[in-house]
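One chain of protein is taken out of this complex; the other chains stay put.
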């Protein structure tokens, strides 16, 4: 159970009022099968506040234009907002320069960029790529593909029965051969918050470059890439109240500068002739073609929304919801919680003896409760716990204790049907 | 001048009324520097009708959720709409199966997918990649990168003084060595409509695979990928009244099936263990991670908007605007039109003796007129015509003859200032 | 769709086939086998089948992990298919498919589904149609010599 908040301090008795914010999210007032929607699938994708929805209408309704190459007023305004969003995001994650903030189509794209551009240039046969047993497929498959291409070897840090990384095994696996360490900051399948700062320091001692998958961390933890001293940090907008199809790769300038481009096209070049292509500076070298202008502006707006509430307050409330839900679900004897790390964020994975998660999902949906069931794109976690799938409730700051109660009540119905 | 419409028939005297549609585009009623906006930068990015803007608000306001993996109602609805959009787009371009419709982040991404996945597997030293002198950087740089990696040779089809492809040279350059032909359907710098259907047939005779860059063609030409018999066809949503950060790659199933994945991650796999990754079927094999759900839905909505007007009517009106603008601009002796192909679509590129396009753009902007100036990401075209840049007015169906008049009047002011 | 209907659907299936699936075993060696994947829920099942010269399904079985709907469906599929001619199996597969996607109404339309008609309720659970049809698709693949199928 989560005794510590995601920011490491004890959870205070909070006076956070989610109803203050629920009204910003139009979808939260809808009904499903005649019942009020209880949206507990935030780890898959969070909902969007009206403020972000409006930023889209405003962009397309008043100043949409292609960026970077126009002298006219609309293009200038779109460019200013797009680059302004980059600066906002830079400050939000405390990158030292906007050159280090690259826009991608999502966390998956960000990690692939590193695997393709950094990986294919720097990794050679016999090198080791160290990841963990709790990675999302987005932080497994690109490395598997790279290993197949280069002859590098994939090594995996095991997880304990509680769902924490086995840090002793990590230290044993880490060696001078480790070229890349890939680690998820917050596990989407287990909720575990990994001690990435310490792991980065240890990896750096051995000369490894560290890629942190921050997709689940962004909505819960205040990220400071310089404090973490992380080399690459990836996240998606749609998991932090922003749009789909948009993500960020933070990378250290010194690394990015040496890397070849990822995709070729407009905007990523200084000049093109059939004999010679001169690539553009950072961050444009990695942003070929017309970027996701409205998405980037929407992401900055979403982060501003989060920042106005305060990510620490958000995390504290999510912790309180998680503690409460964990306590209540454990009262149901047939339920087994999967992932009981000391340090955990807003994800409650569980199985019910004799009932397949898919059936749980269907029956809960009849009550308007949206949870995710399946392998959560983390099959190795499922294998580790010898289960085909779990049911997962994941909380956002707009969730309430009443919604937790609805979840528990509906789970009791499931058990009633199945016994 | 354009004597034929883009669909090959003579331009009829049309009764098309752009004002019927202007009201759908909120941005068109804004002012710039106190003057009504005259938006003639449609080839860079088109504007978005309220219907598409609304589809975004509706999606995020009532059924946003991650797709494909959820059993709950929202996820099901989002999946249905997302896959419904794929089916809409399949029918729109007449692909034979939805397996052939892959969503990307834009035309640039689509072409890079082909270069990376098809190219790196099939192209070897000594193979030739044939492109044209009027390609956009998006259809040059990925091939340059591929040539550098594989030792293949880039060959270039020259263009005539009128701005048409030199088709005799094309036939001479085409040979059994030609592995890939990359050709733009409508040139963004010159407006030229290339005879891609005939070129595809000739290329196929030699066993080459053909990649058509359809970014500029989509808003003007009804695409039938089966009739064209094209192997790969790429386009962007934002050039056809849809959202930024979204594009399509059409590919023949037989080719796509043999190709390795492009990016690794969730959704593009059937199963993942650390020993083995089994990739998913088409089209998912090429769609790693959470896709641009709202963007794809928006693209389908935009195409529906176009289809409701009728792309043939749109093309006819744009032709009429282009003819009128061409006729009027030629009355200004200092102006030289760049690109005078017989078959041309809605792009008017020009230079004014002694005046740099950049200065023209600034002075026009003072009058609220948005045109693009520069190399239009087609530097080889500029080199071919020995100019550093052009000014480009590009028309959409919502433009009017009065707007053409405003353009002409403002150009006269430019000349007044500079002489 | 309502809670009572879901409850009913589940109870009818569960009382029997989910808890005690029929033909839940490996045939070794089998003439044909195929693996069916449902990436949506991470389910996987293997269908084994022996078909004789007269195109009659002599034996059929399955193993694997699955939700109640897919397990009950696989179980009922095996009891149905055993002893039938391949053509008849294909015919029923088509009807079953129409049933679960709402194209066939067992109350109104003629059909030969017998007990399989209990799966009619699945049509109101669009996310679960694939669970109900996975075993049938896999059987079909096995008989036609394919080794892997996926419902996505």
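Going in written order, the chains are labelled A, B and C, and every chain counts its residues from 1.
We adopt the following convention: a residue touches a chain if its C-beta (ideal position, glycine included) is under 8 Å from a C-beta of that chain, and two chains touch if they have at least 3 such contacts.
It should be emphasised that the depicted structure is a prediction, and the values quoted were computed from it without experimental measurement.
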item	value
Which displayed chains the unshown chain touches	A, B
Residue among A:20, A:91, A:201 or A:270 that touches the chain left out of view	A:270
Contact residue for the chain not shown (choose from A:53, A:71, A:156 or A:408)	A:71
Contact partner of the left-out chain, one of B:83, B:229 or B:359	B:359
Contact footprint on chain A, counting only the chain that is left out	68-72, 75-76, 80, 269-271, 278, 280-281, 284
For chain B, the residues touching the chain missing from this view	33-34, 355-359, 361-363, 366-367, 373-375, 379, 382, 388-389, 413, 417-418
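Just so it is clear, only the chains that are shown with their structure count from here on.
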item	value
Length of the line joining the C-alpha centres of chain A and chain B, rounded to whole Å	32
Centre-of-Cα separation between chain C and chain A, whole angstrom	37
Distance between the centres, which are taken as Cα means, of chain C and chain B, whole angstrom	46
Chain C, residues touching no fewer than two other chains	40-41, 44, 125, 127-128
Where chain B touches two or more other chains at once, by residue number	69-72, 75, 269, 271
